[in-house]
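What you see is the complex with one protein chain gone and the rest in place.
Presenting chain A:
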């Protein structure tokens, strides 16, 4: 157990250090597009991390987590138009709305289990999707281009792609450490126990529902921060952020990286998006290749890519 934790700490350090020096590499290569992709990767890594917290540790397979990307993204667009441009305000608004949405939809979804939970979370996300599609003041289906990115202390610091990149990286690292702490806390033990054997947890005096709902809300809030980052990265917001394809991609990232170890979600998001970029260069039928790779990974390692890594180490 201790050795595994240590290995994971090293793996996390290496991965985040690689992200930290990436802008310098991009500069050396003269490839400014790399930073743009990498920022997108970091944002998705935050969302995948959030999903892994409830999927991997809580056993809750949410097929509607894209809803929180949309909530975060629209927080930037709507507040921005209202003249509130501060990043902190955008994130707070995103977190508040995500919390309310997660509390209501989670309380209902958690009455169900298994495939029904998957379907009901999907249905709620679709409701969010169609809500924004019909929001014509913000472009409806077409979405809306942001006038400017979020500001920090009133300064347009994030207009610089590298500054935005490092902001996303800092948020990812902070949320990763938070998620690791949660999984090792008293709360995390109850959450994991409720996934392993809910009857046993009730028989020692816990009501799993309260803990699962809390985790669901935390996860939704984290994912909404990813939405804030995505909107800033693209300077554009549309309902497609909440598309059910997107929810599926998040699940794929988590499974790809290996469920239930947090760092796997970060690695899964990274590799899934990089593959998407590279395979798209090879052929326009890249989703077939991607699907093939996913099948192979899942077939040969139940723990996703982190499973391969662990096997090679031992």
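Going forward, contacts are C-beta pairs under 8 Å (C-beta built on N, C-alpha and C of every residue); 3 or more make two chains touch, one makes a residue touch a chain; residues count from 1.
We adopt the following convention: contacts and distances are computed from a predicted model.
This figure omits one chain of the complex; the name its UniProt record holds, of "Iron only hydrogenase large subunit, C-terminal domain", "RNA polymerase", "3-isopropylmalate dehydratase small subunit" or "ABC transporter ATP-binding protein", is "ABC transporter ATP-binding protein". Shown as candidates are A:9, A:25 or A:181; the residue that touches the absent chain is A:181. For the options A:207, A:235 or A:283, the residue in contact with the chain missing from this view is A:207. Of A:190, A:217, A:250 or A:305, it is A:190 that touches the chain left out of the display. As for the chain not pictured, it touches chain A at residues 1, 181-182, 184-190, 192-193, 196-197, 199-207, 211, 214.
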